[in-house]
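As you look at this complex, bear in mind that one protein chain is not there, while each of the others sits in place.
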Amino acid sequence: MEQIVSKFKETHPNIDVKVELTPNKQYWSKMETAAAGDQLPDVFWMNGPRIVKFAANGQLLPISDQIKADKVDMSNYPEALVKLYTVNGKNYGIPKDYDTIGLWYNKKMFDEAGVKYPDESWDWNALLDAAKKLTNPAKGVWGIAAALDSQGVYYNMIPQNGGYVISDDKKTSGYDKPEAIEALKFWTDLITVYKVSPTQAQMTDTEPMQLFTSGKVAMYFDGSWDAIEYSKNEYTKDKVNVAVWPQGKKRAAVIHGLANVIAAKTKHPKEAWEFVKFLGSKEAADIQAKTGTVIPAYKGTESAWVNSMPNFNLKAFIDMVAYSVPYPVSKDTSKWTTVETEQFTKAWSGQIKIEDAAKEVAKQMNGFLAQEQ
Amino acid sequence: MDKRRYRYDKNELFWAYLMIAPTMLGLALFYVWPVLQTFFYTFTKWGAFNNYQLTGFDNYKHLLTDQNLLKAFRNTFLFIALSVPISIFLSIVVAVLLNQKVRGLSVYRTIYYLPVVTMPAAIAMVWKWLYNADYGLINYLLSLVHIRGPQWLTDPRIAMYSVIVVAIWSSIGSNMIIFLSGLQGISSTYYEAASIDGASPLRKFWMITLPLLTPTVFFVAVVSLIGGFQVFDLIFMMVVGSSAGTATTPAIDTTQTVVYLFYRYAFMLNNKGYAATVAMVLFVIILAVTYVQMKLQKNGFTTNRRLVGWLLALMAPGAGRRHYSFTSF
Partner (left out) sequence: MVVPFVWMVLTSLKTLGDSTQVPPVIIPRKWNWSNYAEVIAALPFLKFYWNTIVTTAAKTAGQLLLCSMAAYAFARFRFPGRHFLFIVALSVLMVPGQVFLIPQYMIMKHLGWLNSLLALIVPGLFSAFGTFLLRQFFMTLPKELEEAAKMDGCNPFGVFWKIMLPQARSGLIALGIFVILWSWNDLMWPMIVINSPDKMPLSVGLASLQGEHTTNYPILMAGSLLAIWPLIVIYILFQRHFIEGIAFTGSK
């Protein structure tokens, strides 16, 4: 980020940019608080679940006119992402990056258990088989971490099983459909029936990622954004690799990405736009790609990212874009994701049946969606 | 008291108003007005980014069907019912032991008091680490005697008790100091007389120490009780995690407390109207508790002691129990 800013300052000496980093996990709640308190920074990152809420409530500056005036070619970015950041026909952001989810695995543990590494050919059953073979209660190691993770897990599995989280017209929830329930059940069974994953309680005590990076868990689904973390970590840098999502009834993978947006109340709309435009440029994307943090959204710059960490098969993340599905959002996404997490926490820890949890989520979610209309 | 019309001294009046003005205006703006405002908010529903509209009694109706609130009250009561008496009991024991002419008294006192000056967030973190099921010290020590330790903080049946242990641990220090000063106020002649009668130390404790310490016990109990209603920091940092708007711990149902729920509704889910209603319920309950205690203790103590007791109680951190604490006064 600092490199990009200094590059920007080279060409725009009269614009001063102050970068403020917020710890990742608090970023979104901070932005919500900031928006509520009229404290938004001039330019900031926006994500899918919040874009409609922010845009529809007048927090963001529409940039369609600027895009037209400065002839910014939006076809340089993945269509799904441009669409995600278009609300009521107006553009609100320029895509910055995108991410997909891959199956990270520990080669050392696979070798020791004599299991073949995951590849394109894997399906859910292969995943389950491998997880069983890799689990060794005596040594305290598990085949897989069946994390309670929407984007990381079930937003992928539900479409893989032919279901959906939210219908295309954003009016109905797909959680009470048999396809969705079956996918969720496959996943929670890993904990409760096959016992090839740590329990939800254990994964709360010690994060799944940490279990994975300390060699306690052989497989873990994680996003392209953590590749850099694995390449820096002493233990994982030469022991792990990544493969595409195993297929269910069909192939599918959820895609999401951030966009740079401008606060509606900014005091410097012109300068902010110049900066956003620069952030969306190929130049900025190239810098981003080389640092390896995320996959840049600008078409053609991905390869620099893939090559940034030759230890890992990062191409898997790019391959999945071909059959990717959009990240499920609605106007007030957080309303139903709250219920989702609440109910699924209970199901993951075996306090209620996953079928009941899914149906309850669908019921409440349909209620929220009806209010949004 | 002089019942006749008092002639105020003009000069004194001027200074009096000048001296109370900053505090009174500040209190009015930041404390009195907000109470009215919160009451008003209980009739509102909040949309995105702090827009709100009037909704009549909807929030109150929701109170009656809110399963989470019911659970939160149940958890809060459990927390109080265990942490308050046990902490008081242990503090008295420690205070009585330290009241002997022990060597290195100040060292012990320092040690017991350390948790009181330590940031609750830090206390929560180190205990979370001690309690960690896989790598924590506690389960390791248990494993030495061939016990497989539980998931202290994530097992719904155990988590609350684990938090209570920490609450007790961190409150013993300040309670002990108060008891110690209470003990030092007891004249030694009682003990000398009892010794002549050949009373055992335990008997002396029951017959002399405890009865004479009762006012102090009462004071600490009030402080702890009302403080207990506001327990937040420990739960927030140890159990429900500090990042996401929705906790993914299986123990959430059995550990969420009223104030945690308030915080979640108000500042995580932006449901400030309902959060205000929850705050008012808490207010009413604390008033009721206060009233009952005043009735019970009507003749026991001087007004001042009782008042200060309440004050400190409401301030919770007052006796150093800052982990229940709340806002900045």
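In order of appearance the chains are A and B, and numbering begins at 1 in each one.
Criterion: contacts are C-beta pairs under 8 Å (C-beta built on N, C-alpha and C of every residue); 3 or more make two chains touch, one makes a residue touch a chain.
In this text the structure is predicted, and so the values were computed from the model without any measurement.
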Listed residues B:W169, B:Y191 or B:F205, member touching the removed chain: B:W169
Absent-chain contact - pick from B:F79, B:W127 or B:W152: B:W127
Where the unshown chain meets subunit A, residue by residue: 20-26, 30, 33-34, 36-39, 140, 205-207, 210, 214, 234-235
Chain not shown, touching residues in subunit B: 6, 8, 11-13, 15-20, 22-24, 26-35, 37-38, 41, 50, 106, 109-123, 125-127, 129-130, 132, 134-135, 137, 140, 143, 169, 172, 174, 177-178, 180-182, 185, 216, 219-220, 226, 229-230, 232-233, 236-237, 241-243, 259, 262-263, 266-267, 272, 275-276, 278-280, 282-283, 286-287, 290, 304-305, 307-308, 310-312, 314-315, 317-320, 322, 325-329
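What we mean here is this: only the chains that are shown with their structure count from here on.
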Distance from subunit B to subunit A - Cα centre to Cα centre, in angstrom: 40
Residue ranges of subunit B touching subunit A (in the complex, touch as defined): 47-50, 132-135, 151, 153-156, 241, 243-253, 267-270
Subunit B-touching residues of subunit A, taken from the complex the two chains share: 25-26, 29, 32-33, 35-37, 53, 57, 59, 140, 148, 199-202, 204-206, 216, 332, 334, 337-338, 341-342, 345-346, 348-349, 351
